[in-house]
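Shown here: the complex without one of its protein chains, the others still in place.
All chains are identified by letter, namely A, B and C, in their written order; residue positions are counted from 1 within each chain.
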Amino acid sequence: MTEQIKFASGLHVFGSTADRYVLSGYKPAVPIAKMIQNAAKVPDLKGVELVETWHVTQENADDILGQLKKAGLQLSMLIPDLWAQGKWGNGSFTSNDPKIRRDAIETVKRSMDVAAKVGANLVDVWLGQDGYDYCFQSDYIKAWERMIDGLGECAAHNPKVIVGMEYKIKEPRTHCHISTIDRQLMLYDRIGAKNLGVVLDVGHALEGYESMAEVVALCKLFGDRLVYLHLNDNYRLWDDDMAVGSVHLIEYLELLYWLERTGYNGWYSLDIFPYRDDGVGMATESIKWIKDLRRVMLHIGMDKIAEVVESGDAVRASKLVREGMFSLARVPA
Amino acid sequence: MTEQIKFASGLHVFGSTADRYVLSGYKPAVPIAKMIQNAAKVPDLKGVELVETWHVTQENADDILGQLKKAGLQLSMLIPDLWAQGKWGNGSFTSNDPKIRRDAIETVKRSMDVAAKVGANLVDVWLGQDGYDYCFQSDYIKAWERMIDGLGECAAHNPKVIVGMEYKIKEPRTHCHISTIDRQLMLYDRIGAKNLGVVLDVGHALEGYESMAEVVALCKLFGDRLVYLHLNDNYRLWDDDMAVGSVHLIEYLELLYWLERTGYNGWYSLDIFPYRDDGVGMATESIKWIKDLRRVMLHIGMDKIAEVVESGDAVRASKLVREGMFSLARVPA
Amino acid sequence: MTEQIKFASGLHVFGSTADRYVLSGYKPAVPIAKMIQNAAKVPDLKGVELVETWHVTQENADDILGQLKKAGLQLSMLIPDLWAQGKWGNGSFTSNDPKIRRDAIETVKRSMDVAAKVGANLVDVWLGQDGYDYCFQSDYIKAWERMIDGLGECAAHNPKVIVGMEYKIKEPRTHCHISTIDRQLMLYDRIGAKNLGVVLDVGHALEGYESMAEVVALCKLFGDRLVYLHLNDNYRLWDDDMAVGSVHLIEYLELLYWLERTGYNGWYSLDIFPYRDDGVGMATESIKWIKDLRRVMLHIGMDKIAEVVESGDAVRASKLVREGMFSLARVPA
Partner (left out) sequence: MTEQIKFASGLHVFGSTADRYVLSGYKPAVPIAKMIQNAAKVPDLKGVELVETWHVTQENADDILGQLKKAGLQLSMLIPDLWAQGKWGNGSFTSNDPKIRRDAIETVKRSMDVAAKVGANLVDVWLGQDGYDYCFQSDYIKAWERMIDGLGECAAHNPKVIVGMEYKIKEPRTHCHISTIDRQLMLYDRIGAKNLGVVLDVGHALEGYESMAEVVALCKLFGDRLVYLHLNDNYRLWDDDMAVGSVHLIEYLELLYWLERTGYNGWYSLDIFPYRDDGVGMATESIKWIKDLRRVMLHIGMDKIAEVVESGDAVRASKLVREGMFSLARVPA
């Protein structure tokens, strides 16, 4: 049985979240120091991710990492900026401009160096800008060749640092190249490096009509690649980045089961956008939902779940979940 | 507080469900008599809906109704066939052929007569074939005029029978005319008759990106029109007709709350398609989920829910649901 | 036959478009004066919409309107800001805070005064922030009562100014209250004022699985309410705000036909977000697509189209469109 699971969160959860309509943010601007203090208020939260450009730069890195330490928080993952500046608008690794491609590769390597130095040992390459919006706008084959080259060079830079990637079907491009778990695993097969990992944003799976649980199983089957989790929820048509426990309770329960079954022991990290809501409150609730659902899973028992899964019987699956959730609640305390 | 709620089901739940690939059905054919016996096995099930052509005809009506009675089941609603024969393929009320339009109107009137005779007093006009598949295929304005005329004539036929309608955004047409709750209520406003009611298939609401709860509220606000419920679940992109308790637990909880708050006291009827699953088992599970979720609602308390709803605070809403579901489960029995 | 149609555009098309990832914009910041000069470069563009807060304030109004005039551009519509500041995050007309509701109403009235003064006579009330993200977060009935009150007061403020509204199914909220054309028309029926108009963003129709053409027909049928068009395109799952001519050519052709048939004679205005693309180029292309598709429509002929529509025959509809598009192209010039 996996020991106590460990929780992290993106630091942006505690900032002034913005969208394309309210560019200045739905809440007053929050300085980084305050965001870190807020993160520290969330019960059970032990780790924090940082996005370069947004949260950390070459200049302030030591300062920020010092603040984290003081607040009792670890750096769970570092996210190099390949998508938060206008220069990346037409792609990073797949840009038509060789200077931008070089810039992208060097950006990832620098992040790897920082990650290695502070012991996070994991960076998240999110190719959100690498894709296309319109027909006749992309040479799909060339884009793949460039991703194979670029990511391969990064992976080779330091085999001790895991280069994670986070597939997404769309946004900010109407179509991202690395759109599904399969496309990402296929890219990894081509490159072949061992230090390539999957950062699974479960909202991206839902948005792409994937089963979160099946994605975990495929990561196991195709190289045991799962290294990090981004947790949130949505209504399946967009990356709404809602709090955990908003919509998909049963699918979350199945996700937790497959994480346990496949021996995942990395961070359970929140990637939510509480545009109008209290960040500390929403992060706290999200963690409580995960813990409560995990308690249900353990209450039912891994073996009993496995037995029902093997049967393939949907009536038994329904009963299993329903009784697991409500059997004790039925008896007044 | 609404008294004990009452459960019904479509009779097709207990038959050999078919789709466009397995036209002969996923299970061996089941005679009507056997379907009725199976329905009677489901705990708490008191009512059954019948579809004309599929389950009941002028010829066998007395026999079937006799069998229902013997099995201790009421006829909860009668569904005139405006969609189960090839002749309706290009529409019923909105067909370009005046003979088909007349046929459709007379079909509904006949159903109303039967319903009146047996005391069901409710028919469900589902205009699934009235819509369009391609551009330049429909004179939208003429279609509306025909629906206003046809439905108006039916409503006037017998003011004591409620003419229910069941909007749906698509299937079998790629676009149905009466696609959303608002379109249906707008049609009713135009006709003006009091005996026009809403048969809400909650899966149709989910499929159309509606909030099931908001739909109930709108029915209240615009004429107190809700008369019947079709309950099922889906993944939001199609009318999957899955069992209740499959995906949308929190949305179902909110639905139950608004039903209670607006004083709905009609049937809670199942419209699920257990293609590969045991119909009795799936109906039983669906009813148990509804009862369990209703128990959670009552355990939390209507007033406490109302207070959180008024606050508009999403963190409080999350806590309310989570603690309502799991607070007792946390304490071992 | 409608005379020459007239084209407008949102001014933001010529700015530095931003999203939630690149908050500073994909292109360098563009001063308003430069945006107006760029708009003037687009062939056939005669009108410009302005968004308050973004483009125009009480302070700079005279200056901006002077610049428009100088550039040979009319103000086609004014958009009061009910969504571009953090204060609107939990709604404008439907906020739980009475001060915010009052602020929203006064904001619209002030816009109406400005519009009246400069002869635009049309404001666009877009309630993008009025909705909900989570279950148990909204009192749906109260929200409707507040919209009826708020919008009613605005309409009564000056019957000579048209108060337009622009429904949208989601974004920035995961669910907006006024989500579909029907919901908007139903709200208008309740208020009853004559100066309430529909600003149809065709991308919102596509995103909500509506037929753009059917929406135009419904506007005609329910009070002849269509007053303005926002034109763009998308992949049906999100408000991608792509250029016209990107995806839905046949649906656009059908839209143009129904606009002509119902006698629409307002602006054809662009609401596109060319994040990574040249704004002048994309606006120019969008207008050319509309003109070319309109040329196809006129080449086929309104009567011939009507005849096929009346037939309901999808094979004839296909032939009509295909031959209309390609018959001349087949003969080398």
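We adopt the following convention: a residue touches a chain if its C-beta (ideal position, glycine included) is under 8 Å from a C-beta of that chain, and two chains touch if they have at least 3 such contacts.
In this text the structure is predicted, and so the values were computed from the model without any measurement.
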Which displayed chains the hidden chain touches across the whole complex: A, B, C
Touching the absent chain when the full complex is considered, from A:105, A:151, A:165 or A:305: A:305
Hidden partner chain, touching residue among B:19, B:62 or B:224: B:19
Residues in chain A touching the chain absent from view: 90, 96, 132-141, 144, 169-170, 175, 179-180, 182-183, 185-186, 189, 208-211, 213-214, 217-218, 220-222, 250-251, 253-254, 257-258, 305, 308-314, 317-318, 320-321
Absent-chain interface as seen on chain B, which is shown: 16-28, 83-86, 88-90, 128, 133-135, 170-172, 174, 234-235, 237-238, 240, 242-243, 246, 273, 275-276
Interface with the undisplayed chain - residues on chain C: 209, 235-237, 243, 245-251, 274, 276-278, 281-282, 285, 288-289, 292, 295-296, 299, 313-315, 318-319, 321-322, 325-333
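We adopt the following convention: only the chains that are shown with their structure count from here on.
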Chain A and chain B: spacing of chain centres that average the CA atoms, whole Å: 39
Length of the line joining the C-alpha centres of chain B and chain C, rounded to whole Å: 35
Multi-partner residues of chain B (at least 2 other chains): 209, 250-251, 313-314, 318, 321
